[in-house]
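So the structure is just underneath, and the comments pick up after that.
As you look at this complex, bear in mind that one protein chain is not there, while each of the others sits in place.
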Amino acid sequence: MCGIFGIEGHDDAAGFAYLGLYALQHRGQESAGLVSWDGEHMHLERGMGQVAELFRRPVLARLAGRSAIGHARYSTAGSSVRANAQPIVVATAMGPLAVVHNGNLTNDRRIRARLEREGSIFQTTSDTEVILHLMARNPRADVVESLMVALSEVEGAYSLLLLTAQGLIAARDPHGFRPLVLGRLGDAWCCASETCAFDLLRAERVAEVEPGEVVQLRDGELRRYRLPASAPPSRCAFEHVYFSRPDSEIFGDSVAQVRTAMGARLACERPADGDIVVPVPDSGLFPALGYSRASGLPFELALIRNHYVGRTFIEPRQAIRDFGVRVKLNPDRRLIAGRRVVLIDDSIVRGTTSRKIVRMVREAGAREVHLRISSPPTRWPCHYGIDTPSREELIAARQSEDDIRAFTEADSLGYLSLDGMLGCLSGAPESYCTACWRGDYRVPVSPEQSRQRLLFPIVSEERE
Amino acid sequence: MCGIFGIEGHDDAAGFAYLGLYALQHRGQESAGLVSWDGEHMHLERGMGQVAELFRRPVLARLAGRSAIGHARYSTAGSSVRANAQPIVVATAMGPLAVVHNGNLTNDRRIRARLEREGSIFQTTSDTEVILHLMARNPRADVVESLMVALSEVEGAYSLLLLTAQGLIAARDPHGFRPLVLGRLGDAWCCASETCAFDLLRAERVAEVEPGEVVQLRDGELRRYRLPASAPPSRCAFEHVYFSRPDSEIFGDSVAQVRTAMGARLACERPADGDIVVPVPDSGLFPALGYSRASGLPFELALIRNHYVGRTFIEPRQAIRDFGVRVKLNPDRRLIAGRRVVLIDDSIVRGTTSRKIVRMVREAGAREVHLRISSPPTRWPCHYGIDTPSREELIAARQSEDDIRAFTEADSLGYLSLDGMLGCLSGAPESYCTACWRGDYRVPVSPEQSRQRLLFPIVSEERE
Amino acid sequence: MCGIFGIEGHDDAAGFAYLGLYALQHRGQESAGLVSWDGEHMHLERGMGQVAELFRRPVLARLAGRSAIGHARYSTAGSSVRANAQPIVVATAMGPLAVVHNGNLTNDRRIRARLEREGSIFQTTSDTEVILHLMARNPRADVVESLMVALSEVEGAYSLLLLTAQGLIAARDPHGFRPLVLGRLGDAWCCASETCAFDLLRAERVAEVEPGEVVQLRDGELRRYRLPASAPPSRCAFEHVYFSRPDSEIFGDSVAQVRTAMGARLACERPADGDIVVPVPDSGLFPALGYSRASGLPFELALIRNHYVGRTFIEPRQAIRDFGVRVKLNPDRRLIAGRRVVLIDDSIVRGTTSRKIVRMVREAGAREVHLRISSPPTRWPCHYGIDTPSREELIAARQSEDDIRAFTEADSLGYLSLDGMLGCLSGAPESYCTACWRGDYRVPVSPEQSRQRLLFPIVSEERE
Partner (left out) sequence: MCGIFGIEGHDDAAGFAYLGLYALQHRGQESAGLVSWDGEHMHLERGMGQVAELFRRPVLARLAGRSAIGHARYSTAGSSVRANAQPIVVATAMGPLAVVHNGNLTNDRRIRARLEREGSIFQTTSDTEVILHLMARNPRADVVESLMVALSEVEGAYSLLLLTAQGLIAARDPHGFRPLVLGRLGDAWCCASETCAFDLLRAERVAEVEPGEVVQLRDGELRRYRLPASAPPSRCAFEHVYFSRPDSEIFGDSVAQVRTAMGARLACERPADGDIVVPVPDSGLFPALGYSRASGLPFELALIRNHYVGRTFIEPRQAIRDFGVRVKLNPDRRLIAGRRVVLIDDSIVRGTTSRKIVRMVREAGAREVHLRISSPPTRWPCHYGIDTPSREELIAARQSEDDIRAFTEADSLGYLSLDGMLGCLSGAPESYCTACWRGDYRVPVSPEQSRQRLLFPIVSEERE
């Protein structure tokens, strides 16, 4: 999962791209990067860590030019993370190309193997780099054409921003799995994963980049193209459940309102005999508010989140029980003791975290704990850009709702139904991807695309 | 404002002190430090930045010993911040002494001038160092005695932890301005500014260190002493309004419950003709919940806070209006538009931030904005440890409530009354310090203690 | 100019490669890198700065495996230095390939342009990368064959080490411009630019890698191949004049002895009416010793070199005359005053440094300054790996010996003759490259190979 942002035609392109990324940081804190184009050079700055830590004034000052794109990357396990940081920038016969990518291709390894046999040299294990090699192999006077050729070969999920000598180009796969919106800031154009980035910049949301659309922004002009392949839209409903910021508008709906509606629907579908409704912060906040309103039970902020949790937390030598959860969440005994708690969370993955939270709430004196989940059971891994674990690790893939209840040690458990969830969204039910709940993958995964990690034979470190 | 933590008699003293500080980070993110005692050496680690950034495993590993104290320091303007980081550790004829201090002395400059004339050499401009010099000048076989002599000379607010070859010593000034609690973790003792640090460690709260009390913790034993001077208690009510974490118990009350009660009381005292109740996060959350309940108006999380704001944020070259507030808070237009918003905040200092928020909410489409404040007007600076601006800068010191309303551009404004606020606390009204609202300072400030900053003639930098 | 080192079949391959580079540091202090192969991964560590600064124990510990190659790089002006640091390591269909290169190709830009048109993506502006792309385009089961194909296309000067899954491969261009020797250390093989690296490791010199030879070292076995193209040898005589360490054996001759002989020959060819012979350290030391012996004039160390000169020296705000030279060299007035000084240096490039030294010696009280140069006038730029300035900047390309004398302000000036210099070497005169003195370039430079710097359109920075 990642956040991407681009801007074209602005005097402070790098400064505004930095801010745009900043507002998208909830989508990725592992690494971040920006590249700008000054008409002659691409200027690239990228590193491990959060946007706010990486970019200081002298760094931004080096990013000359009136257009820029940026990327905030989510942590995925494994080595070589550094080399895979984005933007990726390469020199080609068409001039330099820079790209940022949110999503996941499903046939990149097959293409990569072919290109390597033909003598291409890859710098990373990233699926994104395949697109650049396909473009380099198919140079055209019009870089949009070269991109169209490349995209005609790749499959899967992609919301892309490409910085070139011929302007900023945005592209979204035919299914439109991941979000991408277009905005206007004075005479400049901008593109972002979510509208909250526009709010910070005081830019105006213009439209979605449509599924299957390629948009070229150049010298203040906008040109729209369509990919030849067409497909039914398949927007990721999980963006609403968990990933997006509540103050964003995603696929035309307010995330906060969708989440509140899900909580209210959940209260109707799965009522609970409780005294208070308590959210697991932060993603449970809006569903809990909806649940509280629909059920009439009071809303209590009885789990407090520590917002200062650093990336490299040190566990004590002498173990503290349930420490990993406790360091992030503290139950307030004075609000909980003696009460029947309806605990609202957005989803259950492996079940182990939920069990720790249920235990912690019970130890804080709750008489009963009723766990309510504002989405259906997560039963299938995502191949389109969300870093879910394998099927074996997903508790709902293997266990019944009653077994899960027993595992989490809750007194009762209730999930929102799939129909209930889709009913909270304004689009047609079939226009959303529901693969993680139903396994109905709309883009198949190529056989070469084995589940195991592509191992790069080079382990490298660069130092100042 | 600062957070302090100490532990005595634990195999992983440094690891647990680090965690204790971690839970107290909301009290100070500018610098942090830990010192441990291994029976022979004090081991000091300290630096600029947050606890979670500063302490990595190899750093903690250097902090040998079974007792440790730590300090998280709040940002105060000005130079020499590095040299003033705590703990302060010095070598004396009684052996090494380490100290951490939450509070503010009111006569340290007079004492300091005298000691300098007598040949003492100070390393910092910190008031805390004065206590160590007074101890060094009055050595005793029993270090508690030496401390009692030193404390008999100083005036003001202090919650202190002292690490010595004779155990961990906690002390609180006779008025008990700042909190300090004592806890038990197996055979070990611990001390903290707030109980939330005990929750993380799964330690048990035992008692407050009483105003005017000195407690020595040594080899698992606890000895309590009283300072000769006695004074009426004068606990800082602002800890409840703003500073403490909501899941802490402060001066015997649950912070979350006190804040919710303040919000409810405010709804009764200052009702508003609104459609929704919106908190300014995070300190407005609980008062808004109380206001919503007492008024029957729906609670809406319509201002979203960006939790990734780093310490060194870069403003764009091309200015964005109200940027400083906007980067932290984003109003959700979809929740606000067309509504009459009752906006809940904990206090107004200069008024400029409130005005920016009111404007931002109005621009997001609010029909009316009714500002409600869950404490009385802040009219006087604090001399006891909170970093408030001078009287001239406090808007309520100069302007009437109606002028403040006009300044903030709200449609209406209402503060909680002082009696109302004190009524939400379980202690007797006269047992709280109300100097910031009424100017009734219970400890006078020495004339030498001029308001201007003590300038240290040495500006230094150390590098690896 | 660069130093390269490789080792195959050693338990501490990275540790010994580090030491080998260490002994070759005089050949390049701008950047350094090592790559090791553990049978599965290439481990790369590389950075800006000197070997001794970059490689600490934990860094070396990451370089697993029994074979390794390394590179110490000389500072050349311009941007993108970081990206051009070596080793270069890439993933190909034949497995990972790592390369280090001393020398300079003369037709790489023509090849590069062709490969880019065909879709290859280059990571650097380095000529070395061209060889890797040629190999990737021509994969063979036997990697030596792939290398032979690649080398059949490139022209110019190269002493190469290649680390592959099929062993360590050393190659030297048909002319053998730059040195490369093969050594034995127990059962391990090693390769180095100069023999001084073997001395430090207590390895034994076995033979030169011959001009036009490719040597594969694998599992303790050595296989020798010859490039199809053959050419007369053309060894760089400037290695003896300036570049190599005096304790190395280069092209079969002792550098110290050659330099001493050059000084003696110079004394015969260009005697001087002086009182003392003073070397410009360090490269003038041995010629001065030879001059002193042949002339009978006493040798005096009257110019002291400051060996602590860092890479980033700060000039004072208030200028000091001839500061750039003075900070490195200090004339000892007590040894110089009143004497006629015969000053020995190895060469004159632009003439400005020589003038500063002559002035400095004169200001220190020298009665006369007779400048003697232990090589012929440098009149042509090097295209084979030495970073000489353009023809316009070489003073001897434009001015007569007498004009140069006047420019340097010396009382007399004398260069060693070309025949004199070649007479000090044991090889046949025609077996040395003399292009910098005579302009007789044996490998022409391709027209695309314009003198101006290849500008890479990407300026990048990576940070931790």
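The letters A, B and C name the chains in turn, as written, and every chain counts its residues from 1.
Simple rule for what comes next: a contact is a pair of C-beta atoms (placed from the backbone, for glycine too) under 8 Å apart; a residue touches a chain by one contact, two chains touch by 3 or more.
Since the structure is predicted, the reported quantities are computational estimates derived from the model, not experimental observations.
Counted over the whole complex, the shown chains touched by the missing one are B, C.
Remark: the omitted chain is touched by one listed residue; of B:I4, B:A136, B:L151 or B:L371 this is B:A136. Residue C:V51 is the one among C:V35, C:V51, C:V241 or C:L394 that touches the chain missing from this view.
Listed for chain B, the residues touching the missing chain in the whole complex are 40-49, 54, 59, 62, 82, 89-93, 95-96, 116-123, 132-133, 136-139, 456-464. Taking the whole complex into account, chain C touches the unshown chain at residues 10-12, 15-16, 18-19, 22-23, 25-26, 29, 50-53, 55-57, 60, 196, 199-202, 245-247, 249, 254, 256-257, 285-286, 289, 293, 298-302, 304, 306-310, 312-314, 316-318, 320-321, 326-327, 330-335.
Going forward, only the chains that are shown with their structure count from here on.
For the pair chain A and chain C, the distance between C-alpha centroids works out to 50 Å. Distance between chain B and chain C, defined via averaged C-alpha coordinates, is recorded as 62 Å.
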